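Quick one: this structure, given as structure tokens, is what I'll be asking you about.
With one protein chain removed, the remaining protein chains of the complex are shown where they sit.
Order of writing sets the labels: A and B. Residues in every chain begin at 1.
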Amino acid sequence: MAFRDDVRRIRAIAWKDLTTERRSKAGFNSVAALAITILVLFGFALGPDAQALRDAAAGALWLSALFAGVLAFNRSYQVELDGGALDQLLQYPGPRWVIYVGKLIANSLFVGLMLVIVVAVGIALFQVRIPKAWPSLIGVFALGAVGLVVLGTFYAAMASRSRAREVLLPLLLFPMLVPVLLAAISATKALLVGDIMHESGAWIKLLGAYDLIFLVATLWAFEYVIEV
Amino acid sequence: MQASNWDFVIAAYVVTWVVIVGYLAYSQRALNRARAEYTRVTGHRPGEGEAV
Partner (left out) sequence: MTTDDLTVQVPRSGGWAAFGVLSIAALIATQVFSFVTSPPDVNMGQLEKIMYVHVPAAWVMFICFAVVLVYSLRFLWKGREEDDLLAAAAAEVGAIFNGLTLILGMIWGKPAWGVWWVWEARLTSTLVLFLVFVGYLALRAFVEDPQRRGQWSAAVGILGALNVPIVWMSVTWWRTLHQMPSTMQDMAKIYWVGMFANFVTMTLVVVYFIRRRYEAAAIVRAAEHAAQAAALGGDE
């Protein structure tokens, strides 16, 4: 049945992306190290006062994850580009969106794992007190990561194949991420101080809505972007 | 302080016209260059001769 073929193709692409990543462990390790380095620099910029660091923790965490994640997105197309494999991939039968979904899955795992490390280090460096609502915080990080990965993977499909890819990806991606970042950082900030104003629920719903809207929009647009 | 507000009003209109006139000049130059290139390649002016 056609749908099961699609699922099979998605798994194949996600597996391919992840195993090339695993074989070059240098990839993940350097990106994670970069995220930590950026976090440290934020610490220098905003600290050393403990309360100032706590106030800034949410923003610093998300921005560190973003700046390091940008590298991951371009690199997720690197394998195909180097070997000229993208044209081959496009020759295979099947709709284009399976390529996109496969990459989304691989990038989600990559960024998710990186986020775990960044948050762990961030809790220590920024004197973060773990709130009672920490399961909600995990939800916020998951939803925020999805937003980053959806838009990052989409724009990298173009940026990675153009000149000046290092500047083009952030230039295209960052304005589009404003709603996702605003919601994720606001929800994180609120939850970290115990959410006295009960605003985190609204931000989390907004974040979920953004993820859905951008997922649908990028799924539609991906075919136009990858085939040319 | 109503008097100093005039400075801002004047600045606003100056900026507006600098942008409009500047862009006008830029777009006219770009059009001239495009026409020159077309004439160089095809041997006739754009709009004359056969339709593409």
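We take it that contacts are C-beta pairs under 8 Å (C-beta built on N, C-alpha and C of every residue); 3 or more make two chains touch, one makes a residue touch a chain.
This one's a predicted model, so the numbers in the text were calculated from it and none came from an experiment.
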Candidates A:A2, A:A45, A:A124 or A:A164 - the one touching the absent chain: A:A164
In subunit B, positions touching the absent partner: 2, 4-6, 8-9, 11-13, 15-16, 19-20, 23-24, 27-28, 30-31, 33-35, 37-38, 40-42, 46-47, 51-52
Where the unshown chain meets subunit A, residue by residue: 158, 162-164, 167-168, 171-172, 174-176, 178-179, 182-183, 186, 197, 199, 202, 206, 210, 213-214, 217-218, 221, 224-225, 228
